[in-house]
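With one protein chain removed, the remaining protein chains of the complex are shown where they sit.
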Amino acid sequence: MLTILFDGVAYGMLLFVLACGLTITLGLMNFINLAHGAFAMAGGYITVVLMNRYGVSFYWCLPIAFLVVAAIGLVLERTLYSRLYSAPHLDQVLFSVGLVFMSIAAVDYFMGGQQQLIHLPRELSGRWEVFGVGIGKYRLFIIVICALLAVALQLALTKTRFGSQLRAAVDDGRVARGLGINVPVVFALTFAFGSGLAGLGGALGAEILGLDPNFPLKFMIYFLIVVTVGGTSSITGPFLAALLLGIADVAGKYYVPQIGAFVIYAVMVLVLILRPHGLFSREGTR
Amino acid sequence: MSSASETLMSSTAGKPETTAMALLRRRNSWRAYEIVLWLIAFAMIFAMPSKALILTEITIVALFAVSLDLILGYAGIVSLGHTAFFGLGAYAAGLFAKHYFAEPVTGLLVAGIASGVLGFVTSFLVLRGSDLTRLMTTLGIGLMLAELANQMAWLTGGADGLSGVIIGPILGQFEFDLWGRTGYIYSLVTLFILTWAARRLVNSPFGLSLKAIKTNPVRASMVAIPSRHRIVAVYTIAAVYAGIAGALLTQTTSFVSPDVLAFHRSADVLLVLVLGGVGYLYGGIIGAILFTLLRDWLSVITPQYWMFWIGFVLIVIVMIGRENLARWHTFLPEPLRRAMTRIANWRPGAKIGGSR
Partner (left out) sequence: MFTRRAIIAALSAGVAMATLPAGPSFAQDVFKVGLILPMTGPFASTGRQVEAGARAYIAQHGDTVAGKKIELVVRDDAGTADQTRRIAQELVVNEGAGALAGFGLTPLALAVGPVATQAKVPAIVMAAATSSITEQSEFYVRSSGTLPQSAVPVATWALENDIKKVVTLVSDYGPGIDAETWFTREFTGKGGEIVEAVRVPLQNPDFAPFLQRVRDASPDAVFVFLPSGVGSLFMKQFAERGLADAGIKLIATGDVTDDDILNDMGQPALGAITGHFYAAAHDSPENKAYVEAFKAANKGMRPNFMSVGGYDGMHLIYAAIEATKGDTGGEALLEAMKGLSWTSPRGPISIDPETRDIVQNVYMREVKEVDGELQNVEFATYEAVKDPVKAAAASGN
């Protein structure tokens, strides 16, 4: 069924946008940031507030969500995260879990615990039937945006000067600094960018995944799955992994609903047993 | 370089027997702080009978954290799915009591064995890969087990939980009471025995070899430590401990709900352990005391927003730095500090002031 494939791709793309910021912090900067979902949630809530209280158009909300969350990310990076780059992983876990707890309670306090809903513009709702394949307009919109993003990211990382600087800073911070690269600034910008992507993902996903204060905890697991299965050494890895998981999840639930919930976990454990560093990692199996 | 591998080095040079064995013996002897801790814990039975329930909860969380410490602190395996063993033990104890035999001590053993088997089987999955891989593999196993418990409603009661579990008197003698006093004594004795056993274990050559593997796996294998076997063994033992902790929860609450397998329990126990300190067994116990009391206190003050303050405390702890917190006594006046060191280091049968 092509409809199922289409839905799976859309779902996978959404997972990718949400998780690719995490790939950057985790894979490139080696920081276990479990609070990634909190940034995505921030993006979602910004969209909800702007649309429902101030009547801002959905299309404007997306870039605003990106920018505001990126700014939040920048501030947090400068004040808190940057002190922990060299800390043990356990400290990073402890810190980011603390951040998740605080964000959950704060959102509950300001927005209430109920599900938040947005109204898509009319032209994005509904679907087309093309040769018997049902294509949801909003899902198509997501696929297009995410595909563009993935390409842009890959290019930015491999072809631009900033991309090379970042990779240099990650590979060997000391040498990079010796070559005149301002490592802290590179890291801060990268972190802000990753957070911004999460915010964008949250804004895009509010319609499909829902939005309530428990968002960061509920979806943290999915982000981590995408990143571990994809491997953390490139953007293409998580991209393909997100697609694979999206399709496997949707198809699994459609064809074998009895065990639908297991599919995504089973795929992950299987991949990790066979290739402990992820499906598409440079190191390969060791 | 850690003292563990140094010891192993020196034991291959010179007088192997005496150096290594003396170190182990010294480590194995009881310290004053441990004795005081246990005395207080047992005194609580009489001092605060009205708090027996929260004390029981602390005890169970402590045992669970000790179990995690065995693999995290001694074998260096980060796990986010440790609750799989806790939950399996809880269900095993519940089902065993419901269908076969209501005596709790037997139930503990059954639960321990069940979790141990699962631990043994899954231990082969954590032998390879990086921290992140292990984190996710354990997490995946935990989540699948949780889903399984939900699906197998005919056995586990599904999302409604397993009710109708009636626990008989302990060893046919002591009934569980509403005030939770029996439950506390029972859990505390179990915790004491198991901590004592774990203490013996980590202060044995086996425990030292684990620390060596954690510090430097390559070097460990060079001095002929079979690291795979050791990790499998300690993972299995930790699973047994977690299973027993789960069984205690079932037996003191006479109810099992699927949230014994929920992800947040794995995360909580990790927080508890990190809070108390990794790698010396008592970290789990202290973390459990701190975390449970803090959470209980906050959630009474602000039932809806206590998570905010827990998060705040966690961030503050990380920002100040765990090492700095552990060094707080250096800010005390000199004489007081010296006195405290002496008292804390005192061991029965040793000269006062003898530090290692």
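Note that the chains take the letters A and B in the order they are written out, and that residue 1 is the start of every chain.
In this text, contacts are C-beta pairs under 8 Å (C-beta built on N, C-alpha and C of every residue); 3 or more make two chains touch, one makes a residue touch a chain.
What you see is a predicted model; the values in this text were computed from it and never measured.
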| item | value |
| --- | --- |
| Contacting the left-out chain in the complete assembly, out of B:Ala153, B:Leu171 or B:Ile320 | B:Ala153 |
| Touching residues on chain B - with respect to the absent chain | 31-34, 36-37, 40, 44, 47-48, 50-51, 53-57, 147, 150-151, 153, 158-161, 163-164, 178-180, 249, 253-255, 257-260, 262, 277, 280, 282-283, 286, 289-290, 293, 297, 299-300, 303-304, 306-307, 326-329, 340-341, 343-345, 355-356 |
| In chain A, positions touching the absent partner | 1, 3-4, 7, 10-11, 52, 104-105, 108, 112-117, 119, 125-127, 134, 136, 138, 207-210, 212-214, 218-219, 222, 249-254, 257-258, 260-261 |
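Rule of thumb we're sticking to: only the chains that are shown with their structure count from here on.
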| item | value |
| --- | --- |
| Chain B - residues contacting chain A, complex | 78, 125, 128-133, 135-137, 139-141, 143-144, 147, 151, 263-264, 267, 270-271, 274-275, 278, 304-315, 317-319, 322 |
| In the complex with chain B, residue positions of chain A that touch it | 26, 32, 80, 83-84, 87, 89-91, 93-95, 97-106, 108-109, 217, 221, 224-225, 227-228, 232, 258-259, 261-262, 265-266, 268-269, 272-273, 276-277, 286 |
